[in-house]
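Here it is, the structure, as structure tokens.
What you see is the complex with one protein chain gone and the rest in place.
Right, chain A next:
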Amino acid sequence: MLSHLRTMWLVFIHLFRKKETIEYPEEKVALHPRYRGRIVLTKDPDGGERCVGCYLCAVACPVDCIALQATEDENGRRYPDFFRINFSRCIFCGFCEDACPTYAIQLIPDFEMGEYNRQNLVFEKEDLLINSQGKYPGYNFYQVAGLEAGVKKKGEGVNEETPVDVHSLLP
């Protein structure tokens, strides 16, 4: 009996607490920048695509919902020919972002992706690519990658010696 009364009392005093629910969608949710929502492909500081088509996101994906094909331009710079995420399968685990060596694929604080037609949840590269560096401004993979792909010449990257002169025997 006492316990019943105590419970009723506890419920009653909750009437005077601050409200936890919000009037969504009129009022928007405040999300942390690291919230794992919709997946985007970002661009590097030069405006080039960051994705180099390394397939690590695809292999890390536990539900295998990422498919892509790497190709390269005339300078040897790799980019995805197509990049497809099937969001109807995605579980927003963020493994793809963890796996990405170029900060290209990022999960952003946006979850408003409801669709009536499941087919519309299949996003192609045009739908994924944003004109921003996302959470990691200033990073350009090709500046640190060693190989020459139209971004910098051999030896001009970060922490690189000038190319070896094969004809020299000097130390």
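The criterion applied here is as follows: contacts are C-beta pairs under 8 Å (C-beta built on N, C-alpha and C of every residue); 3 or more make two chains touch, one makes a residue touch a chain; residues count from 1.
Everything below uses one rule, namely that contacts and distances are computed from a predicted model.
Trainee: Choose one: "Potassium-transporting ATPase KdpC subunit", "ABC transporter permease", "Tol-Pal system protein TolB" or "NADH-quinone oxidoreductase". The correct choice is the protein name in UniProt for the chain not shown.
Mentor: Not shown, but named in UniProt as "NADH-quinone oxidoreductase".
Trainee: Which is it among A:Pro45, A:Pro137 or A:Gly155 that touches the chain not included here?
Mentor: Of all options in A:Pro45, A:Pro137 or A:Gly155, contact with the hidden chain holds for A:Gly155.
Trainee: Mind pulling the chain A residues that touch the left-out chain?
Mentor: Listed in rising order, the touching residues are 52-56, 58-59, 61, 63-72, 78, 84-86, 88-89, 101-102, 118-119, 121-122, 124, 141, 144-149, 154-155, 159-169, 171.
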